[in-house]
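Only one protein chain is missing from this complex, and each of the others stays in its spot.
Here is subunit A:
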Amino acid sequence: MQSSNGRPRGGGDGADGSAEHRDHAPSPAEAPGSARYDDPWYDALASGWGESDGVGGPVPEAGPELRASEDEAAAAADVYLEVQRSAAFQEVRSRYLRFVVPGVAAFLAWYMGYLVTATTVPGLMAHPVAGAVNVAMLAGLGQFLTTFLFAWAYARHARLRRDRAALELRWNTQELTRGVRGGA
């Protein structure tokens, strides 16, 4: 299942996403849902292998036929606990948090700092820099620039450091829960 993630990434993020879906489309997990794609808006690029997983996955409210016995639910819960405690999941989780927590703190601090400075010390913000451009204008455009940079950095981090491991975990987890259901 990792082939799509192992391949070199040339295009933008949009291209990445759709390429992944295309790769996964023919997987056997797709079979239960494939009968539904008979509508005019169906777009091959947009079809996801995740689409049909709700049918086999342990989503409690996914439909009456899935409200299986308590035993199965308990066994599926054990699967999630097991996966949560695994080293692979802890690694994904800490990679995510190690990027996101400082990131959110940084951009919120920068934004609130900008907002408070603009409302409390407008004199500083009015300080001219070059021509009509003053500190306020630079700070405002700086907010736009940092927003784009943060977004790009997040996407890059997720793609390079998280996606492959998360996909593998997803696959394993679903195999395990499916095994539980089949066995019970």
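In this section, contacts are C-beta pairs under 8 Å (C-beta built on N, C-alpha and C of every residue); 3 or more make two chains touch, one makes a residue touch a chain; residues count from 1.
By definition in this document, contacts and distances are computed from a predicted model.
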(request) Choose one: "Cation acetate symporter", "Putative HMP/thiamine permease protein YkoC", "(2Fe-2S)-binding protein" or "Fe(2+) transporter FeoB". The correct choice is the protein name in UniProt for the chain not shown. (result) "Cation acetate symporter"
(request) With the missing chain put back, which residues of subunit A would touch it? List them for me. (result) 13-14, 16-18, 20-21, 36-37, 39-43, 45-51, 53-54, 57-64, 77-78, 80-81, 83-84, 89, 92-93, 96, 100, 103-104, 107-108, 111-112, 114-116, 118-120, 122, 125-126, 128, 131-134, 136-137, 140, 143-144, 147-148, 150-151, 154-155, 158, 163, 166-167, 169-170, 173-174, 177
